[in-house]
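Complex shown without one protein chain; remaining protein chains in place.
Letters A and B mark the chains as written, and numbering starts fresh at 1 in each.
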Amino acid sequence: MENLYPPIVDGKSVYDLDSQKYLKMWQGPQHPGVTGNMSLELDISGDQVVKCKAHVGYLHRGFEKLMERRRYINCFPIVCRICVPEPDTNEYLFAAAMEDLLGLDIPERAKWLRTLNLELSRLASFVMWLGGQSGAFGMGTVAQWCLAHRDYVLDLFEEWTGARIYHMYMTPGGVRGGLPEGWDAHAEKVLDGIYKLLDEIRHVMFNNAIFKQRAKGLGVITPDMFDRFGIVGPNVRGSGSTRDIRKDTPYLIYDQLDFEAVTEQGGDVYARAKVRWREVYQSIDLIRQILKNMPRKGPLHITLPNVLHLKVPAGETYVRAESTRGEYGYYMVSDGSEYPRKVTVRGPSYTHAMALLEHLAVGVNTADVAGLMVSLHTYPPEIER
Amino acid sequence: MMRLQDILSPFYVWKRAFEKPFSIAVLSAPRPGSPTYRGFHQNDIDKCIGCGTCAEICQNVSIDMVPVKEAQDGDSGLRPRIDYGRCCWCALCVDICPTGSLTMSNAYTWVEEGLDRDVRETYCYTPGADPQPWDDEALGYRKPEGYELLHLERVPMPHLAPGERLNSFVEMVKGYSHELAVQEADRCIQCGICTATCPAHMNIPAYIKAIREDKIAEGLKILYETNPLPGVCGRICTRRCEDVCALSHRGEAISIRWLKRYLTDCASAEDYKALLESEIKPLDRKIAIIGAGPGGLSAAYYLAGMGYAVEIFEQNAAAGGMLRYGIPEYRLPYTKLDQDVAQIAALGVKFNYNACIGRDLSFDDLYNRFDAVFVSVGMFEPYRIGIPGDDNAKVISGLQLLSDVTNGVPVDLGRRVVVVGGGNVAMDAARTAKRLGCEVTVLYRRREVDMPADVEEIEEAREESVNFIFQAIPLEIKTADDGSLSFDWGKAEMVQQKPGERPQPILIEGSRENIAADTIIAAIGQGVNYLWMDGEASAKIELKKFRVQADRWGRTADTKIFIGGDMFNPTADAITAIADGHRSARAIDKMLNPPREN
Partner (left out) sequence: MQELLDNLKELYALNGITLRNPSLAWAEVTPERLVGLLTQLRDAHGFTHLVLMTCVDWLEDGRFQVTYLLHNYTTRQDLGLHVYVGRTASELPSIHTLWEQGRVYQQELHEMFGIYFPGSPGLGEPMILESWDGPPPMRRDFDTRVYSEETYSHRQRTHHEPEQHMKDRLYPED
């Protein structure tokens, strides 16, 4: 193994491509094994990756820059676009950061609806991820089941918020409306379907000899790496940690729900997949709890001062929430004007897809790189913002 | 460690082969959007007022306001045109729409023909004006209940309690505090629909913004650009701007008048002084102004600002005209009027009081001595009731009462007062009588809804326990044995004589009722006094139906004579008079066209 590694000159590895021992291979930016658009520049020797460099920049839309030139209310429709599979975390955090700076407390019912929205969005994102993870290991059938079921969740969103992907529901000050008539029954039907799907996934994926062979022992994250690489969410919970923001620093009404952080031992791709698969069960349970306990009457929204010329008091704050990838955060700085001075989006993929992936990919079989990458659950738009 | 189960388990997928597929046939059976789907826009263009707030909130600049109808009061005639190459379907435009005319259908497919055009010009349309298949679609996104971006309710104005009011002539409207004013100013969406309706076209959005940002001096400057009597107008303006306010469609209009008042109330002496700082280059031209009412004062201010030597001739002992002699002090304190007048005088305007043209001075003299004359004498001749007995000494005019109170002349009305009329003068007279300790009854020919008086004034009169008798036609005034008056009136019914016209009160045959009074106050309107048209100079002026003829600039048939104010415009309110004065000032300047450096 060690003679695979090239000599190091001036602190940099030198690969002699002419020696025919090494090959440079690009995975991405358009690649079925890459979530979103990013690319991995792999130096491989035989089937083994000796060096990995992550490249981003294919989805840069300059959201943080755009927000500096927009009124606060005008930032609300764009923040959700930072993450396609789970846009609601952005909506929530933008609204929460703004409400924190304004010193506002939103109505109780809006908090429940926001939680429901976030949890449903987590569910959709996890289901899509399960499809991605299975697809990356060649199980395309599971991927199609998952995408179909995710679409059923999008149907629920469409009925509730009026849009499938970018719901633009959690407006600063509360939420944009209550649940429509008959929504609960429809939701129960969809949840039921996903519940059954999870069992099928257990049969086809988790009990699959091939998946087990490939995923176990792949991309192991050990506890000493957690803080060195800034790893969060299911990626640490797959290594025995119980860190979960919903539990540790509860926001909205998570402290009124009954759940425990999901954790698995092993720290490999298999363990992480198991965590996410179990978290879908957890999400289903939480959604049922919310629908059972949430208040059905009461105000949904407090009218802010006129949003066309709303000035937010000078100050800075940081708010966080547990997305499907872990800690998602918004750092908002106001200079007291009508425009945010700075909004920094802390996407968990930032550290997972860059520093961590580059580290974990070394020594991995080329065919497993896609599976490894998906197992870290990365979404490039939140890296580039 | 591999288990046999792990090899067999994946074959579980085969059971799916016998199940219904997930996919649906989209092309043969299009799937409709959900009932609240955010699809293509719909706009009720009759309800829409073209305020442009949708375009203002659109973060993608996807909405352009384009002309669709003729502009008119309260409607710019513009309608939103939406570019779907830019729209992100956030529906903030729907949420903020002040009239609620803009909505979204649940349609989400649109195939446009003719894509040989520049792609940037396609997929644009004006909802409501350009027909689309989803125009009548009943489903789609509407602003949800309980979610509102606008503040539709006014910040309440603190008033003196009705009981407190009756004891004195202290101003009853207390005025906004800083906090309340900013809160009220914050409601404004700055659409500017009001500006066209204001006779003086005051830059309302700009001064409201100045209040919001606490830039008082700047706000005051904006007021003076179009209105040199803002302290007055901030109290008694007929505020037609508020009638067309975009927010009034679903909620309450911005309190534009009270905000103006707030600006003048909290402006410091320095702020006022700062207005005078710009240097005036004196011109060798003299202007005479007859009447120191709002029209005359306004003309004087702007002419003096342009450098003219201005002299005002006023028949009374103080300036203000109807503002001073026709409006009671509890609505407009004299100190406020004095402040506005002082600001005008500070420009070097010369005031000649107790100078009635046609009595103390001759019009010919002015005409010859000055380069131009602006006449704004108002309407100070009260109409009589026109029934037998109305020449009784105890039958006085509303204006008489109001000016006597202003002048401090002792008034004895007795205990019972009947006021005839339904306009603002009637309300002012009734409420003044009430403050003098009388029992007051108002007699009006038509119904309450027909009253020309301000709704607020009627409400406040009610609060002050003024009685009202509607559809009452005066018949005869007699003197009773005890020396008091006996007022006969008859009940009227409202008859629609011609379709489309307002119904006329017709006396019900044989109806005759009686009310006892110590004083009867007639407040049924005033006419113009033409005493000033005495000599040769005014000969060229044309009169039609007792009104002087002039164009919109106040230019009469004699190029040197301009008119304005109540005697000229049909609305007869202060703000129109101010606008007249300003307009005539510019016309006079244009006519004289004096040489100026640069």
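Rule of thumb we're sticking to: a residue touches a chain if its C-beta (ideal position, glycine included) is under 8 Å from a C-beta of that chain, and two chains touch if they have at least 3 such contacts.
Computed from a predicted structure; not experimentally measured.
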Margin query: One chain isn't shown here. Among A:E322, A:D368 or A:E384, which residue touches it?
Written below: A:E384
Checklist line | Interface with the undisplayed chain - residues on subunit A | finding: 55-57, 60, 62, 64-66, 68-69, 227-230, 243, 248-249, 315-318, 320, 327, 329, 331, 333, 341-342, 344, 346, 350-351, 354-356, 359, 384
Next item on the list: With the missing chain put back, which residues of subunit B would touch it? List them for me.
Entry: 50-52, 55, 61, 63-67, 70-72, 76-78, 81, 83, 85, 118, 120-121, 124, 191-193, 195-196, 201, 205, 583
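What we mean here is this: only the chains that are shown with their structure count from here on.
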Notebook entry, point to check: Distance from the CA centroid of subunit A to that of subunit B, rounded to the nearest Å?
Noted result: 55
Check: Contact residues on subunit B for subunit A in the complex?
Finding: 2-3, 5-7, 9-10, 12-13, 16, 22-23, 33-38, 53, 56-57, 59, 88-92, 95-96, 104, 141, 144-151, 186-190, 209, 212
Item checked: subunit A - residues contacting subunit B, complex -> 70-71, 73-78, 139, 141-142, 144-145, 148, 151, 155, 158-159, 161-163, 166, 168, 171, 174-178, 180, 200, 203-204, 207-210, 212-213, 299-301, 303-309
